[in-house]
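One chain of protein is taken out of this complex; the other chains stay put.
Chain lettering (A, B, C and D) follows the sequence in which the chains are written, and residue indices restart at 1 in each chain.
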Amino acid sequence: MTGFRIVANVTELPTTTFGHRSPMWWGTIGFIVIEGSTLFICAISYFYLRRNFLNWPPEGVFRPALTVATVQAALMVLSNIPMAMVDRAARRLDLRAVRVGMVVCTLLALVMCVLRALEFEALNVRWDSNAYGTVAWAVLTAHATLLLLETLESLVFTALLFSPNLEQRDLAGASDNALYWYFLTLVWIPLYAIVFLSPYVM
Amino acid sequence: MSLTVPAVPHEPGRAPESAAEVVGRLEDTWRARPGLRGWLSSVDHKSIGKRYIITAFVFFLLGGIEAAVMRAQLARPENGLIGPDAYNQIFTMHGTTMMFLFAVPVMDAVGLYLVPLMIGGRNVAFPRLNAYGYWVYLFGGAFLYVMFFLNTGPDTGWFSYVPLAGPEFSPGKRVDVWAQTVTFTEISALVASVELIVTIFKTRAPGMTLNRMPLYVWSMLVQSFMVLFAMPWVASASMFLAMDRLVGTHFFNPAEGGDALLWQHLFWFFGHPEVYIIFVPALGFVSSIVATFTRRPVFGYPAMVLSMVATGFLAFGLWVHHMFVTGIPQLGASFFTAASMMIAIPSGVQIFCWIATIWSGRPRFAVPFLFVLGFVALFLIGGFTGVMIASVPFDTQVHDTFFIVAHFHYVLIGGAVFPLFGAFYYWFPKVTGRMLDERLGRWNFWLFFIGMNVTFFPMHELGLLGMPRRVYTYLPETGWGGLNLLASIGAVTIAVSVVVFLVNVARSLRVGEAAGANPWGADTLEWAATSPPRPYNFAFTPVVESREPMWQHPAELPAVEGLRTDVREVLVTTLLDAEPDSRHRHPEPTIWPLIAAIATAVLFITLIFTPWGAVIGTVLLFLAFVGWAWPRGKDHQEQLMIEAES
Amino acid sequence: MAKTSLVVGFVALTVACSGGHESRATPPAARVTTSAAAPAGALGTAARAASLAPDSGSAQWIIPAKNYASTRYSGLGQITAANVSRLGLAWTFSTGVSRGHEAAPLVVGSTMYVVTPFPNILYALDLSKPGAPLKWEYQPNPSTASQGVACCDVVNRGAVYYDGKIIYNTLDANTVAVDARTGKQVWRTRVGDINRGESVTMAPLVVKGKVLVGNSGGEFGIRGWLTALDAGTGKLAWRAYTTGPDTDVLIGPRFKPFYPLDQGKDLGVSSWPGDAWQYGGGGVWGWISYDPELNLIYYGTSNPGPWNPDVRPGDNKWTAGVFARDPDTGEAVWAYQWNPHDVYDHDGINELLLLDLPINGATRKVLVAPERNGYVYVLDRATGEVLSADPFGYITTSRGVDLKSGRPIMVPEKAPRTGQVVREICPAAPGVKDWQPSSWSPRTGLLYIPHQNLCQDEEGTEANYIAGTPYVAAIVKMYAGPGGYRGEMTAWDPVARKIVWNVHERFPVWSGTVVTEGDVVFYGTMDGWFKALDARSGKELWRFKTGSGIIGQPVTYLGPDGKQYVAVLAGVGGWAGAVVAGGLDTRDSSAALGFVNAMKDLPAATTKGGTLYVFALP
Amino acid sequence: MSAVLQAVLQFPGAHSALKPAGPQARIAEGLWNSMYATAIVVFLLVMAALLWAAFRRRRAEEPAPDPARERRMRRVVAAAVGITTIVLFTFLVSDISAGRAVTATPGKDAIQIIVTGHQWWWEVQYRDSVPQRWVTTANEIHVPVGRQVAVELRSTDVIHSFWPPNLTGKRDLIPGNENSLWFQADSAGVYRAECAEYCGHEHAKMALLVVAQSPDSFARWLTQQRDTAHTPADSLTSRGQEVFLSSACAMCHSIAGTPAGSRVGPDLTHLAGRATIAAGTLPNTRGNLAGWIVDPQRIKPGARMPPNQLDPADLRALLAYLETLR
Partner (left out) sequence: MSSPSRSGCRRRRELLAAVLLAAALSACQREDRRFRTWPPAASAIPAVRQSELQPGPTTRDLTVRNEYGDNAWAVSEGKRLYNQFNCSGCHFQGGGGIGPPLMDSQWIYGSQPENIFATIVEGRPNGMPSFRGKLGNDQVWKLVAYVRSMSGLLAKDVASGRNDDMQVRSQEQSTEKARPVQSAVPPASQRP
């Protein structure tokens, strides 16, 4: 066995880091890439299958209704404000602000889940009606799955914030959660444009 | 070159610990839990890695048995050994096993074992996720084989083209089993890739700048990125297929505006990089072995790194060359021909660099090095045929024939399995503490090398003579009998060589010569650990000052101290220059990854039979992750800080 | 208007009226109406029906089309736009059969004859007694198996009175002649074979002593024909096939089609691949008209089979077209295909109204045909030249008719093909208008077209001809066209070539129409309303809810008591009503050749039935 | 016809990409030859270099990394990479020009054929401007020597791939995507084609014969194919026809000139004129035909042809009748 010659000491290094200094942040980026790819694939498929149709949506299918989806899109964008506040509070290690912010955001996520259920209704087409319906549902479902997972995660995390076992480094989790939230809500904007707006222009 | 670790002074009030003290404390803190539950709860990258490697190797043997059955059936024309139904299942199982259950996982497995050691870390970045990835993989593979023995083995080929694999032409659940197996293995591969990327990015030993990373670590980094960008495609595609089959969606129904070619695009956008996902780590094996056995660093480090990165990029530009006969426009085809030829250039660079290394080094012809030499010969042949089939007019002749079968076996066996066997011989002492027998190893190599060529070289000829792939039999009038018999004889030879390998391993485990920490006199950090390494890998985190730390400091490595020893703690460094940045808590062993993997399995398996599976599985999975994430017990040091803050 | 009166007067002296039954006085010659504004001067003076023979006068209704010119115009004027609102139920009669009742009741003298759908019972009702009691009934007992080869419900479109006999067809391809007085069978001739998919649902026509009968089964791979039987004995006089060599189609030296593409030898074979013409459809299940002056009969031929066009390249002559033949010998004089290589099941069997219309300043002998493909054609009935063809519904399948070649200009993207769904095919398979006959009033010069507004999605599938089983090879799903309504009643001016008014209905208007001298148009709807509209404005004047959806042909007659009556059969069914008549499952959009998808709400709107309703003013 | 049979069975080159009989196959073969030769040369050079590098005699003590030597090596490696690039570029240029030549659109006078893939047989139709002159046959394409043949490729079920190696490379038949190719036979002969895309149980037994013949004999063949089947002349064959029409046969197969018009299975109007049955699986002999009718699942397990339990006398009559379908 090779021996060691001590050349430095790392005792003073911090144990809680935020952003790209934290491995979990990179892990989150990794999952964002994976899930972003999945959504991208759904979007690609959407345009690929578009080529097989004369009209889009095909004749006999109504265009999607816009109201709910537009409210949802707006909500998604705006929800970034409280989430950014959570993010900043976490970096300040301001537990109280993080708690309040996470409660607000979790409620918002629940509202989004409800809106998502209504958005399926608003598509005006079933998944098994034709390939248009299929791929529109696919985009929506793929994002809905992520939304659902994020909602559950936020719920658990919020509960954790009130747990006696909370540790300081868990606050880094709030920051990572915020990162994922930015992705989840902002990626919806192009997807919203594809599923709900593009049938009006293609 | 000066060390870039910030000069943190020794704590004045504390005496430096003695190495023995530290080791004792680390042994206590990092000890594996006892018993079955402890075994199931392990999050150590080495135990997970070993399980991964053994599991993958078992699948390799199963896939090999399937191959043997196929060669037996094809040994003579109109053979009645097995009928089309069994044959079709078996060839699909062979392809699926080798690609999804052996080749990718085994590369990840070796990486998960070696990478933390090579970069001087204690474990992978997310150890529990790592355990979860393994369990998911195990369940996926086991599920496939259980279903296969229940006559529900997939039978539409490893790329399951629709509409054949669609609901109309593949009734029953056979294809669903395939689709979900793919999903299982995708999850494990994606998990492993995130794992490896973050491990490499954030937990390298201080001083191991990107520029000093061993080539093998580079290869795993490139491979992991490729997995990250390639696997979601097949995961999505297989989910689309499963939904077409279960709830009647129309992704691939041409009548309702779906598209059979959409499947091919999605699949090959994954499927082509897949080959390189298998091949790139092999480049890392070869580079490690070449350096060690020529006793010099690999020539042209920057060129090697760049060519691996280039391979990684170019691999994503080739998928359409699997679709040259689907009637795509000529112009598009030309682009993909050019890209397919271009990818030969980085391979050329690598081969020339290795030859230069060998030429200028002092080679030792140990078994790992033999496998490398064999690799070069076989991979050249596979590479040449690869360039040939990039040509559209020629590809239209040999596409989907035995020529292709020959081509990709040369690439995959020659290009990946030979280096992998070399790697087995090379790192076996590190993993087990014992050397493999050289004489048996030579038998292993030569039988494999000869068997490989006898089996697959005639297949080129068969393809040109018009033998399509995936035929369960052929007519005597075709005149393919002789070459097929030859190929079958070659298959027997390969089988014998694998048996020799197994004998070698079994023998070595019992009576093998004990290996020291660095039996080969190699250059990378894993050889600084004991053989086999302790659960914490290194008593102190080494500090790296060159690309060949073990050659630079063969006796005593520079290292840092100051990580806590009373709890599991690891050092996090910066991305580019690997400067120490923070201390990071390492999770305790836990059973929850296994539970989460069981929940995942329930999700995917029930989803084969009912859409409600999604609901059941999600609920279970949620519960499992709550259990996973919920903190148990507290660390007062940490707790106090937060109370002070709030 | 004077000329019109003359025409109507002439009506009284017709060939067939010399029947032998008592002939009642014709109603007073049409009054010159002063109340209604004459639509167009030129029209009022020049337009007329070609020849109304064998119209036996306004009192009776002895053939379903009323007269040889197929105008379905009654010269009775007691019921007028002004008083129709007071119309009330006079009496009813239950047929005891609950499938689709498409027939027109006949009134000959003081007897009414009603033919039911399968099992094709013939009832004679005595109009001279109160409540019109049953005189006799005749049961032809057709083969029950024949129900299996009736594509679109087991309907019958009516009988014809000729020479003391009621002559009609049974579903199992028999033609029967029954003594009008006694109800005894006079003769019975088997004209087709159900094992080859043949059935007969059409109302025959008797011309110069020949009973003209055609077969149904365009969805069963039949080979279509029109057969002439001797009216006295039922013996076969001649048979003219729709497809096959010229000798079979009765194409000889007299055959002079107008368009070059219709000229040539054995086109009925050469426009088909292999022996596809042997089972290529082209049945004759619709209406026949006759012009005594030119001595020509006119009839349309049905769709080519199977629906999936990929298996039958070529023009598929002479399906989905029209023939002009000499009734004595059956020789073809000219032919024209509405839809060469029809790809939409757009049969050409609709009623052909023989009118003399002022076209470009000259009165021309024309044939007016509101066709399934969505155009009202005006053809020169002597030569077969298309004078005009104008859309009267929503069409996406073609962009008009090229008058030079006579061919419709098809939209290739809308052509069905194997293995791919083609969407929004408008009109759907039943066309803008199906069999349900329109009527034409010489007083308004308007054509009253009952029709539908349907589109469909279609996918061609693999075709497999097995004799006696359906040969369609298409999956179809119909739905309402633009606007969401499914039925329409359109008044069309064939001279100005435009819609004058039109009424939307929830369901397809699957019943026939009749227009009277009182300027009232009668028709029924599938949800059971029997309606009267003002013939000039289209305003609804009266409605009555019957027991079941109406798909029958209304008639009007003068009762022995001198009062004008209006009669119609109510009994939903037919292709459009199969969902109710057959008890079909609406979860399958392709059921009943896709019609069910457009009629999913019909079961909630009506139930099965089979009742004759007769109305009169109080 | 036995001559054709003979040719198929005795001539192994009837199915080889290396015995080209048409322009496209010749181009592909040319590419193969040049690439194969280049590959051998390069392989030998690289292996020689490798073996030399590994086994060259070394001085006892070589200084490990000598900067001057490293520089020299860098130059050599760069040169080798440069040569590799040039070789690949040459390949690329020749590929693309060959690709152009292969995919050039066929001339106007090309024979128009539609080939439809079914699980597991081929339907072949010859187009004509007059629909009546269309010809439908199965598992056998006759073409005149020296004339282009344009093939439209369709599939009604799964993906198949049409591949006569001696004549041209393959092209997939994809449901929902129409494909086409053309080929030309330069010399008379019988060329075998296999389905090259895995298509289910009997992918292995889905072959097709391309019979290239002189323009005259092709024209004769085509004319003959347009005939409908003759009415049976004797009692045995007319009994056979009766068996055909009254049994399950007529549910799937058609014989022009009889009421059998089903299109699920191959058109049998000229069955006796074909060299093979069961899509190139068996020579078309009486015994094979009998075996195929009675127990097709022994020959092609999973094929769509059901077993037929026929009375021996009926079977004899049926076979006699089928043999008249020339």
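Following the convention adopted for this analysis, a contact is a pair of C-beta atoms (placed from the backbone, for glycine too) under 8 Å apart; a residue touches a chain by one contact, two chains touch by 3 or more.
Bear in mind the structure is a predicted one, so any value in this text is a computation, not a measurement.
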- Considering the complete complex, which visible chains touch the unshown chain? A, B, C, D
- Task: Determine which one of D:S34, D:S187 or D:S246 touches the chain that has been left out.
- Result: D:S246
- Only one of C:K135, C:K477 or C:K531 touches the unshown chain, namely C:K477
- Residue of D:G82, D:G146 or D:P306 in touch with the missing chain, whole complex considered: D:P306
- Task: Touching the absent chain in the whole complex: find that residue among C:D163, C:D193, C:E462 or C:E540.
- Result: C:E462
- Query: Considering the entire assembly, which residues of chain A contact the chain that has been omitted?
  - Reply: 128-130
- Had the left-out chain been drawn, it would touch chain B at residues 83, 85, 147, 150-152, 163, 166-169, 171-174, 244-248, 250, 252-256, 609-610
- So that we can see where the missing chain sits, which residues of chain C does it touch? 95-99, 117-119, 121, 144-151, 154, 219, 419, 421, 457-459, 461-462, 464, 466, 468-472, 475, 477, 578, 582-594, 596-597
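The definition used in the following text is that only the chains that are shown with their structure count from here on.
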- Message: Counting C-beta pairs in contact, which chain pair has more, B-C or A-C?
- Response: A-C
- Between chain A and chain C, what's the gap in Å when you average each chain's C-alpha atoms? 63
- Centre-of-Cα separation between chain B and chain A, whole angstrom: 30
- Euclidean distance of C-alpha centroids - chain A vs chain D, Å: 52
- Contacts with 2+ other chains: residues of chain A: 52, 58, 130
- Query: Counting only residues that touch at least 2 other chains, which ones in chain C make the list?
  - Reply: 419-421
- Query: Once bound in the complex, which stretches of chain C touch chain A?
  - Reply: 413, 421, 423-424, 455, 457, 479
- Query: What residues of chain A sit close enough to touch chain B in their complex?
  - Reply: 1-17, 20-23, 26-27, 30-31, 33-35, 37-38, 41-42, 45, 48-49, 52-53, 58, 93-96, 127-135, 137-138, 142, 148, 152-153, 156-157, 160, 163-171
- Note on the structure: Residue positions on chain C within touch of chain D in the complex are 221, 269-276, 278-279, 311-315, 418-420, 462-467
